[in-house]
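This is the structure I have questions about; it appears just below.
One protein chain is absent from this view; the other protein chains keep their places.
Going by the order they are written in, the chains are A and B; count residues from 1 in each one.
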Amino acid sequence: MTGYILRRLLSVMVTFFVVSVIIFLMMHSIPGGPFDGGDMPVPEAVRQKLNAQYGLDQPLYVQYGRYMWGVLQFDFGVPFQSPGETVLELLGRAWVPSLVLGGLGVLIGVPLGILLGMAAALKRNSWIDYLASTVATLGLTIPVFVTSMLLILVFSVWLGWLPSSGWGEPERWILPIAAYATIPMATYARYMRSAMLDTLNKPFVTVLRAKGLSERQIVFQHVMRNSSIPLVTVFLPMFIGTATGSIFVEAMFRVPGLGSYFVSSIRTRDYPLEMALMLMLTVMFCLAYLISDILYAWLNPRIRHGGKQE
Amino acid sequence: MSGPDRIPPGAVPALELRGLGKRFHLRSGGILRRRVTELRAVADVDLVLPRGGILGLVGESGSGKSTTGLMALRLLEPSEGQILIEGTDVTALGHAALKPWRRRVQVVFQDSYSALDPMFTLAQVVAEPLRIHGIGDGASRHRAALDWLERVGLHRSYGSRYAHELSGGQRQRVAIARALILEPAVLIADEPTSALDVSVKAQIINLLQDLQAEMDLSILFISHDLSVVRSLCDRVAVMFSGRIVEEAPTEAIFTSARHPYTRALLDAIPVLDPRQRRRRTFRDRAEIARDVPVLRRGEVTGPVPEGAGPRLMPIGPDHRVAAVLEGEAA
Partner (left out) sequence: MTAEPNVAPAAAVLAKPAKRQRGPLWFAWRRFLANRAAVVGGSVLGIITLMAIFAPWITPAGPTAQAFLTDALAFPSAQHWMGVDDLGRDFFTRIVYGARVSLTIGFSAALFSVVIGIPLGAAAGFFGGRTDWVIMRVIEIFSVVPPLLAAMLLGALTGGGFWMIVAIAALFGWVQVCLLVRAQIKAFKEKEFVRAAQALGASPAYVIRVHLIPNSVSPIIIGFVLAIPLAMMLEASLSFLGVGVPPPTPSWGQMINNGMNFMYFYWHLAVFPTVALAVTVLATSLFGDGLRDALDPTMKAR
């Protein structure tokens, strides 16, 4: 097990290195820098001075090396768009809304999705089954900014119940949280439904029925436990979907979170901020992969003993 | 280069295996502490399949008989030894040089379902060998395929059907037609009847016998079913743990088997008449492996092969058994 974790850790580090180099190169290989100016040409001398100040005149590998060395000390530089603070300070500020809204969205969406999926599996072909399938399909296929737009159109524009943007009073949180929650809810509704149906069709459940156990006992003591393993493994795609979705949710609801800064950094070619955000996301996703791999390896013997073959 | 067509028939064996062996390397452990274990799946297989002969190769699953078949087809590279088709060593031939020889040795597999491409019509399946070897045009190949379907007992209209519409026995007939359309010298039949019902099994055996007689075909019949082997083959070789332990004319195997493994196989044949039922002895493989037959010098009818340990010794007309001589350590 230790060897497995070490091997995965190594491969994650290699992946991280490759991705960071690719991102770094991509951002620097495209013609045009932040001081090239489009509408307001910057004088040549000023431009060179600025480039030198930010180290943009050095060879690429030097820039990369210096950058990564700084990163190891949590020095991501200064964002071009708000030079009064460091990237780290800006990120520290931007974390809060993203974490609160995204976290609440996941906390609400996951249990709702699980309940919906369970109800759908237990009452096949009933209205709740159709509801679950519809929610799952809509949530997984329609881009989250479209969901957000629909929520705003219905609850803000048409009904006028809730504000559509901003950050602050809790009633402003409701719609973005609802938009966030669609992703985990859809993911879990779909997987819980199919995992439960799979388990309910296993021979051991038939045996339990033949032994005269009540349907309630079968579901809560046996089926639930056996259906829960796939739920651990879908957490990863759900997490990535939610994290990516945050960009659109925050842009839609004008929440000053990481997603908003991601968009603005891309639009303004804000290298330090963009790099920091991309690296942070890569680390996050790599860690998520690592955790899910380890969890899966750890669960595997149990899966085997549970009679499930992969 | 001598093509397969220049060999005078009869003089040389259709197929000969000399000292054929296959080793697999099993890797275990991580990147740092990698261990490689060697597994000898097949070792020292000498077999001669004369023209027009039917040789049974029997043994339990895992004994290496299918591996031997795959090597004889050059589908699996042997680790050692030689394969001779009609007297020519084809062991080292490359893809292009081997192709004409591929026509001479064809195969029928056990699982008739996976043996036929589900996307092909049966006419396409049977015509495929002609297509691969560039014989004839589309229309003539189609005609030949339908002729062969008829020859194996299927109506010509089956040519436009698909494998999934057929029964196991019918699919096996198609597989036989595909194997024989190039009129090969050798047919390697790898458990062709094991997946079939008893009555269908008999039909397929009959079909093989008929075709063998018509085409002067040599068949290497790989099976674990001794009763089928007895009704079809004229010689039998018994494989155990990757080696041939006994080889003799069919009747000699059934009447005077010497090797304990051959006897164990014979004991496993179900007997319907309870009065004839023998007392069975069930022994595990390790026990059989330890029980090497010991021969007196007088029992050996030919020259004793050199070397130590169990080796194939002649003990009667055309009868060889893996044994040691009295006085040797087993």
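Following the convention adopted for this analysis, a residue touches a chain if its C-beta (ideal position, glycine included) is under 8 Å from a C-beta of that chain, and two chains touch if they have at least 3 such contacts.
In this text, all values refer to a predicted model and were calculated from it rather than measured experimentally.
One of A:L91, A:A179, A:V219 or A:M278 touches the chain omitted from the figure, and that residue is A:M278. Of the candidate positions A:V46, A:V96 or A:L150, contact with the unshown chain belongs to A:L150.
Shown as candidates are B:L17, B:L207, B:L265 or B:M313; the residue that touches the absent chain is B:L207. Contact residues of subunit B toward the unshown chain are 70, 73-75, 95, 98-99, 102-103, 105-107, 109-111, 113-119, 121, 125, 128-129, 132-133, 150, 152-155, 157-158, 160-162, 164-165, 170, 175, 178-179, 182, 198-199, 201-203, 205-207, 210, 227, 230-231, 272.
By the touch rule set out above, subunit A reaches the unshown chain at residues 15, 18-19, 23, 26-27, 30, 137-138, 140-143, 145-146, 149-150, 152-153, 156-158, 240, 243-244, 247-248, 251-252, 262-263, 266-267, 269, 274, 278, 281-282, 285-286, 289.
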